[in-house]
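One protein chain omitted, others in place.
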Amino acid sequence: MSAPGSLTASDNAASSDAARFDAVVVGAGPAGSAAALVLARRGHRVCLLERGPYPGSKNMYGGVVYPRILDELLPGWWEEAPVQRWVTRRATMMLTADQALTVDFRSEAWGQPPYNGATALRPDFDAWLAAKAVDAGALLVTSTTATGLLRDGPGGTVGGVTTDRPGGDLRARVVVACDGVNSFLAKEAGLYGKPDPANYTLGAKEVLALPAATIEDRFALGPGQGADFEIIGCTGDIAGGGFLYTNRDSLAVGVVLHLPALAAAGVRPEQLIAGLKAHPAVAPLVAGGELVEYSAHLIPEGGYDMMPTLTGPGMLVAGDAAAMCLAAGIWLEGVNFAIGSGMAAGESAAEALERGDVSEGGLSGYERRLRDGFVLQDHRRLRHAPHLLLSDRVQRRYPQLACDIVEDLFTVTNPEPKPGIGRLVRRRVASSGVRLRHLAADSWRALRTFG
Amino acid sequence: MIPASAPVPVSFEDRMATVDFRVAADAHITVDGDACRGCSTRACVTACPANLFVPMADGGILFNYEQCFECGTCYLVCDTAGAITWRYPEGGHGVAFRRS
Partner (left out) sequence: MTVPAAPGPAPAAAPGPVLACRQWADRRADVDPLTGTVTSDPRSAAASPADDAALECALRMATAWGTHVVAVTVGPPGSEAVLREALAAGAERAVRVDAPEPGDAASVAAAIAGVAGMVGARAVLCGDMGWGRGSGAVPALVAAVLDARQALGLVDLATDPEQPGVVTGWRRLDGGRRQHLRAAAPFVASVEGGVALLRRAPLAGVLGAGQATIEVVAPAGTCPVPSWTPSSTGPGRPRTHVVDGPDPDDPVRRRVELLTGLTAERPARRVVRAEPVDAAHQLIAALADWGEWS
């Protein structure tokens, strides 16, 4: 019997025409599929490489996507996108051990075209978007991991990727790295400095099955409508936050944890989820849900200041690989930034291919597009938000203070007369240990960051 | 009596059994035991969401790779240079989310 896996000469000659592309897009997530879709539509030969058995199999997020970025690329996307529920209710909860202060907003407009946010499962959503790229002519290759860059062009220009298959060199004139938060390709290309754990958070979540009617009752939703709860003050000593989203017949409940704090705390992520689920304000919402999938993923939360160099010779970086995830407290968005940056990368790569110049200069349209659009404008404006939001005061002191003030406000202390609100606030601030100058400084920073 | 609304307790094994892992023949994580013996923080042990790292009596770390979420937390929280080497598992293998 012949030896297994022995290679013949023809196996090694994979740099035949079949393995030569105009562009290789690494990662069939939202960024990669958007880039491949744009490139394929412009008539380029594109290989969309995915290491999972199907697009979305390696991907996990909290649960809400804002797909309006697709209006131009896929008009009428809402007719066919695999959406779980349209978010018509957004709430921000501040929790202490036994208090909860919730700001709760609903809009019927968000439940109608063109919609706003939607809950979706990534294995569904990503596979749908990848199928659009395939329909446009991209070649999707799954179960294949890119292991490195081929840098044999003039001046170290990237000329493709190596993969973990025998004879696995994929040649391309341009490589779009959409290989996710750990982006080994961007690191190999030297586009990142040394990774700093302070720039990352860990998201861990449980998907809990519940009947659709129960979800609609508990969250006061109409059929097909969804709720999005962002939660702070639920992660103990660890900076971060929590979330609770409604899918069609399941809930997504989880926590986001700042890595350095998680490392120092010695607490396990699933214990924090259990704590959140047991909080009196959350427990009735998730009661009886049966765990159907547990998952975890890193989030590049550092924003603008952690972004790598976005362009190298023959190479572009997009999506989480370029740290395009926006984690700015009230705004938690990622998929739309991934799609936006992927589209920009696709357009710029197509332009460079058409001009025959894939050097760093030839690809510079990418960064320009991002700076002219929402991707880098939002990120630059909110560049200080991650730092502010992960600070101890915002994480712990302010939720406690807010809850205490509101509790005092609504506690009827007869026969004592009601105190003045100003006095009440001053008293609570004084006893909270928060200094007024810190409060003022944080307010000023918040105003500068979000204003 | 447990009230009907009490959360159903789930063991860690049952928790991980909800996830589809297609285990590759080769480990995609390697841990340098010698480097770990000098480590006092051992952040990987509690931070790993899949609980893959187990402290040993001799100061080393026993690691599993079969139920890895491929998140990258371990190598980022590790402050001993070169102790944890981490790459992606062979294509088609590893975690395959279905409902996240």
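By written order: A and B. Residues from 1 in each chain.
Here is the rule we use: contacts are C-beta pairs under 8 Å (C-beta built on N, C-alpha and C of every residue); 3 or more make two chains touch, one makes a residue touch a chain.
Nothing here was measured: the structure is a model prediction, and the numbers come from that model.
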Exercise. Who touches the missing chain here, A:33, A:99, A:119 or A:163?
Worked result: A:163
Problem set entry | chain B, residues in touch with the chain not shown (by the definition above) | 20, 25, 90, 96, 98
Exercise. Please identify, in ascending order, the residues of chain A that touch the omitted chain?
Worked result: 1-2, 4-5, 7, 10-11, 13-14, 16, 18-19, 47, 53-54, 57, 123, 127, 139-141, 143-144, 163-170
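Methods note: only the chains that are shown with their structure count from here on.
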Seminar exercise, completed: Whole-Å distance, C-alpha centre of chain A to that of chain B, is 22
Problem set entry | Residues of chain B touching chain A in the complex | 4-8, 10, 12, 14-16, 18-19, 22, 41, 43, 46-47, 49-51, 69-73, 76-77, 87-100
Exercise. Given the complex with chain B, which residues does chain A contribute to the contact?
Worked result: 51-54, 56-61, 121-123, 142-145, 147, 163-165, 181-182, 184, 195, 197, 200, 202, 204-205, 207, 250, 252, 259-260, 262-270, 274, 277-278, 283-284, 286-298
